[in-house]
Every structure is written in C-alpha cells, then in structure tokens.
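Here the complex is missing one protein chain, while the rest keep their positions.
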Amino acid sequence: MTNEELKIKLTELLPEAILEDGEWITANTTPAAFLPFMHQLRNDPSLLMDYLFCLTCIDFKTHLTMVYHLSSTSFRHNMVVKVKLDAAKPEVETVSHIWRTAEFHEREVYELFGVNFLHHPDLRLLILPDGWEGKNPLRKDFEDPINMIKL
Amino acid sequence: MYRETEVIQDLATAGEGDMVINVGPQHPATHGVLHLVITLNGETIKKVEPHLGYIHRSIEKMCESLSYRQFIYVTSRMDYLSAHINNHACAMCVEKGLQVEVPPRAQVIRVLMDELTRIASHELWWGAMAMDLGAFTPFFHAFRERESINDIMEETCGARLTMNYMVPGGVMHDLHPNFQQRVKDFLQLYKRKIHEYDELVTGNIIFQNRMKNIGVLKAEDAISYGCSGPTARGSGVSSDIRKLYPYEIYNKLEFDEVLETGCDSFARYMVRIREMQQSIRIVEQLIDNIPEGDFQAKTKAVLKLPKGEFYTRVETARGELGVYIVSEGGTTPYRIKFRSPGFSNLSVLDHIARGSKIGDLVAMMGTLDLVIPDIDR
Amino acid sequence: MFVIKYIKEVWTAVRSLLKGMKRTLYYFTHHKEIITQQYPDNRDTLVLPERFKGEVVMPHDENNEHRCTGCQACELACPNGTIKVIFKNDLTPEGKKKKAIDKLVYHLELCTMCNLCIEACPSDAIKMAQTFEHSVFDRNQLTKILNKPGSKIMEGVE
Partner (left out) sequence: MWSFSGIANNIHTWLGEHFNATWTMIIEMVIAGVAVIGLFALLGLVLVIMERKVSAWMQIRLGPNRVGPKGIFQSLADTLKLLVKEGMTPDGADKLLFNVAPFIAMIVAMLLLAPIAFASNFQLWDLNIGVLYVSAVSSIMVISILMAGWASNNKYSLMGAMRSGAQIVSYELSAGLSVLAVVVMCGSLQMSEIIESQRNGWWIFKGHIPMLIAFITFIIAVTAETNRAPFDLAEAESELTAGFHTEYSGMKFALFFLAEYVNVFIVCAIGATLFLGGWMPLHIGNWEGFNHAMDYIPSSLWFFGKTFFLIFVIMWFRWTFPRLRIDQLLNLEWKYLLPISMINLLVVTAMAILGWHF
C-alpha cells in the first residue's frame, strides 16, 4: 500500500487522529484512543501491521511522546504512531500482548523515561541496578552528580 | 540487572525440585556480560530470564551531547563486530537530514566495507558457535579468514575493529592502493578454505543432531518478537533490508536473500553460512567495478540538521539496525534511538529455550548471535 | 530393509566424523599452515600500515618548526575532549603581538583514535603515528604535549 492509500485507510479507521506526511505516515493519537487503534492496525486485513520494529520515547520537556514504528510483513508498508503523554504522570496502555517484542522495549522505556505501561505483564527495571527506580536517565532534566562525567 | 529482591522472588516461584541457576554475567557461553537467570528442572529449562545492563554505556544519552560528525564513532562500540555497518547507518541518517548526495565511489566503497564486515562477523560467529558446542578447533580456523579481512580494514581504515570510516557524505579516506589486490587474495583464500567449514562443523553428525529441531522459532513468533536478520530468515521471514528497502547501491546488485524454512537452530546456522557466500558474491561484483570520482561529498564544517525526524534502516550482520534521529535544528541530535537487532533477538530466547536442555540453551544463544554491547548500548 | 537403513545411517554418521578427523589430521601434519605471529619477538619486522591510527603526533621539521596555527579545530572536533590548546603571545619580528600555541596538550588515555581531529585540521599540523605499545606504569605519562619545547610555527602557514 502506498502512503496515499494508507492515509485514506487511516482516516477511515481513526478520524480524530492527526496524520502527518513524511517518509512514513505518522498518526498522532491520544492515550485514550491508543489501544483500540493499535488493535485495528494489527488486525485490519488491509493493514496487518504485524511487525513493530521500533518503540521509543522522546522527552520534549513539556510532554513525552511515545513513538511506535510499525511495518507489515505481508504488504511491506510502514507507518509511525505517536502518542503524546503527560510529562508529570506518563501513562499509556501496553502493547506487549499485540507485539511480543514490546515487552522488552517497554521495560527499557519504563526505566529510561519513567513511562508507566498499564497492564504490562512484568514491568521491572531491565538495565539499571538497584535504587534507580524513579530516576530516569534519558529524561532531559536528569542530573546525576555522581556518575556524570564532565569534560 | 539482577536485584537481591528478585533472588528471593525467583526462589519462591520455583517449583518442587527446581533449581535457579545464574548463567553469567561472567560465563564462557554468554560471550560477554549477559546475565541469564535460568530455572531448571534437572537438565530441562523451565524459564530463562535475561538481565541486562552490565555493559550499558547509555550511548543514546552520550550522542545527545555530540555533534553529528562526532557521534558516529561511538556507534562502533555498539555492535563492534559490524562497526562499519553501524557507522554507515548513522552516516546515512545524517545524510538524509542534510539531503546530501553521496558520490558513487563512496557508495561502492561503503557497500564493499559492509559486506566484508558481514563476512568477518559471520566468521567470528561461526567459530564462537562451534566453541559453544565444545569444538575448539573451528574457532581458530575461522580467525584465519577473519584476520585477513581485519588486515584489509587496517590498511584502508586505519583500525581493525572500531574504524570510524564512514562520515556524513562519504568515507573518510580513499581506498588504499593495495585494497583491490588484497580483497582478491582474501576471496581466493576463502574459496580455498570454505569446504573445511562443512567438513569440520556443518556436515558433522554430532553437530547436526545438536542443532536440528532445537530452538524452534515459528514465523509468526519471529515477527511478533521483532526478530530480524538471520534469526528471522531462519524461520522463513523475509526481512533483509538490503532487498526490501534498498539503500546505497544494493538495488543494482545481484544477490539473493537467504531464506531457510527449518525454523530451528540449524536453519539459522545455514542462513549465516549461505549469507557469507552471498556477501562474497557482492564483493566479487564490486571489486573490479569501483567507479572513479570523489570519495566524499562536500559538506559544511559544522553540520546542522533541519528540525524533524529521520529514520534509517540498514541490515547489519545480526539484523535490522534502525537509527532514529530527532532534530530540533541544532548541531547535536535532540534525541537519538538505536533500534538494535540484538535486543529484539534476545527477547525471543525465553520463548525458544523452554523445555530444552541446558546444553541446547548455549547452542541457541550461539545461533541468535548475541553481541552484548549491541543489546545494552 | 530396516537393517540396511540402520547400517547406512551409522555409516554416514561415521563418515562425517572421519571427514572432520581427516581435516584436523591435515593441519596436524602440515605445520606450514600455522599462522601464529610471535608478537614481541617480531617487533623488528612488524610493519603496520601507514594509515594505522596509533596516537596523535605533531611532526616537526629539522628547524624545530611545526605547522600548527592554534585554530582549535581539532579541539572542537574531538568528541572526548582529548586535545586542549593553550595559547601564548608571541612577538613577530615587527614587534607585534601574535597569538601562537604554547602547548598542545593531548590526553592519550581519553583518545579513541577516531581520526576526527586529523580530518578537521586545516593546516595538516597533526597526524596519526603508527605506535601502539602505549602501556605505562604512571597515568600522567599518557598526557602528552605535542609541540616540542622551543618549537615555533613554520613560515607561511596561516
């Protein structure tokens, strides 16, 4: 499916989503509409986005943005889904039951950005050692006076 | 990382007669500082839980304070066995933002280096894989070929492992005058020795019995777990970025995407062995056809990416590497994310290892071809 | 039938093992194939390629002159803060004050041999040397001053 076709299809699926052009279509959605939308993307027979190849988060200081890069192994089209999260209390539904790879990636995002994934089966620190709960190294406001190397 | 509270938790969830055993962070089979907590019943694995972070350097955070020229060298330290390909992905991402056209000569050089790196990486994997299964000799034999590639790299790029050869706009130096001859010598050596791989390992009945029907990863699981590279292709999932989303000159080259449908460890093994031959094929096509011209496009001294997001995907020796740069218009990336192939490939380990023996776990880790700095970043 | 299949199976298995043994026996008897380099012994004959990145040096000519203008391009290009340029004020023959480098401090212990400083240098004042045996007992010895004492900038280099 080309980007144009994808865009028409996505407008049908989720009218309130804001679509952005680019190399890949980007769909902006809200935490509330997020999970049903992702289910549709995965299961709609003309989309079949079964391959989540990148899951990450960006800290824009005012808000956090979750970024999901999706691809379809049957149709070979790609798209990006973005969810804006509140910086003070970032919460979003997990997608680990849709794409198993999200389980690991979400754990990584959880500890590096402090995003709370609701209904995640096993949300624990993956990389950081004991005592790092609540400190999120990849946030822009993170300061670590001990381990930071200043050149 | 593994926390003390989790020790108690693991022991509590273990059933009657179960044994919780730590493989790593210092263990010969994990090829680095991977830590696996395995719940065993006798020799049978009930659960595998990876714990990461022992070599986490937070490269993503480091890159946020480095300029677009500087951050590329750090990425050699991620997947150090395909350093060129990592650098290539980063350089390509910056070029995408700058909209720089890379000269044809630089493109060919980049592809040549990528494929040589892929061969070298698979050579090392082959030796290490055999060593995981208890055969030591192949390890040294693999190093003979790998060493000659490293010598070629040393001559042209100035280093053997962390070359930092790809720069935005092209490559750092032109090819060394000896390059073509030495690559041809290597191809000869490789062709003379390739049958030994079959004699020593592939055809060996013990090896085949250790690999076949072990670590079965079905195609839909491979997709769901986000596997890429040889791990996915061993399950018959077409995932070669070079074919699907061609970059540089890959769409002009003749090579096959290697697919095996066995879904087991042996299929993954065969994918890598056959992939080496495809890389040899690419190198053979290019080595006599390197176009003349610039090896580097003209770029400004200080690079500034426009505001926006840039994502590039390349095929490393281990799978799909994605570089995702978010730029706010400055000289440094606002946020950079490396989608490393090893991270997703590792997540599948628990799924495929359950129910098999502890010796098979080692073989499976071998076929997933884990490089720990790539997973931890 | 069953017996023939069984024997065939055993035979192919044994043959695959014998093939491997033949290969190792070949190497056992052919010592010419040995590729070991006896490193500290072959120091005299060891040739490193001229592009090998060992450490940053500043070449001086016979008059103890270098080409460094002190433009700080290398300092800016370095990702690790390996290079520090310290200035002094020189007097030109006409009696004017001129900025020149006092010391070009190079921290070998921080250097990752990424070659970015060499690429950045507009006057080719620094280059990579092929030395690689860098280990010392005292870390201070790794902090090097690249320009030789009393050296000055070459004529005509701006």
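Things to note:
For clarity, chains are labelled A, B and C in written order, and residue numbers in each chain start from 1.
Rule of thumb we're sticking to: a contact is a pair of C-beta atoms (placed from the backbone, for glycine too) under 8 Å apart; a residue touches a chain by one contact, two chains touch by 3 or more.
Just so it is clear, the model here is predicted, and its values are computed rather than measured.
Under the touch definition stated at the start, the shown chains contacted by the missing one in the entire complex are B, C.
Touching the chain that is not shown, out of B:Asn41, B:Thr137 or B:Thr299: B:Thr137 (per the contact rule at the top).
From the set B:Cys63, B:Leu303 or B:Val362, the residue in touch with the chain omitted from the display is B:Val362, counting the whole complex. Residue B:Val201 is the one among B:Cys63, B:Ile152, B:Val201 or B:Ala232 that touches the chain not shown. For subunit C, the residues touching the absent chain in the complete assembly are 10, 17, 20-21, 23-25, 27-28, 31, 33-36, 38.
Residue-level contact of subunit B with the missing chain is found at 19, 21, 27-29, 43, 130-137, 139-141, 144, 200-201, 204, 206-207, 209-210, 357-362.
Following the convention adopted for this analysis, only the chains that are shown with their structure count from here on.
Computed from the mean C-alpha positions, the centre of subunit A lies at a distance of 24 Å from the centre of subunit B. Averaged C-alpha coordinates put the centre of subunit A at 42 Å from the centre of subunit C.
Shared interface positions of subunit C, defined as residues touching 2 or more other chains, are absent.
In subunit B, no position touches at least two other chains. Subunit B contributes residues 1, 3-4, 6, 51-53, 56, 58, 60-61, 220-221, 223-228, 237-239, 244, 308-309, 311, 313, 320, 322, 324, 326, 334-335, 337, 339, 343-344, 346-347, 351, 376 to its touches with subunit A in the complex. Within the complex, the subunit B residues that touch subunit C are 66-67, 69-71, 73-74, 137, 144, 147, 154-159, 162, 164, 167, 172-173, 176, 196, 199-201, 203-206, 208, 301. On subunit C, the positions that touch subunit B within their shared complex are 12-13, 16-17, 19-20, 22-24, 35, 48-49, 51-53, 77-79, 112-116, 119-120, 128.
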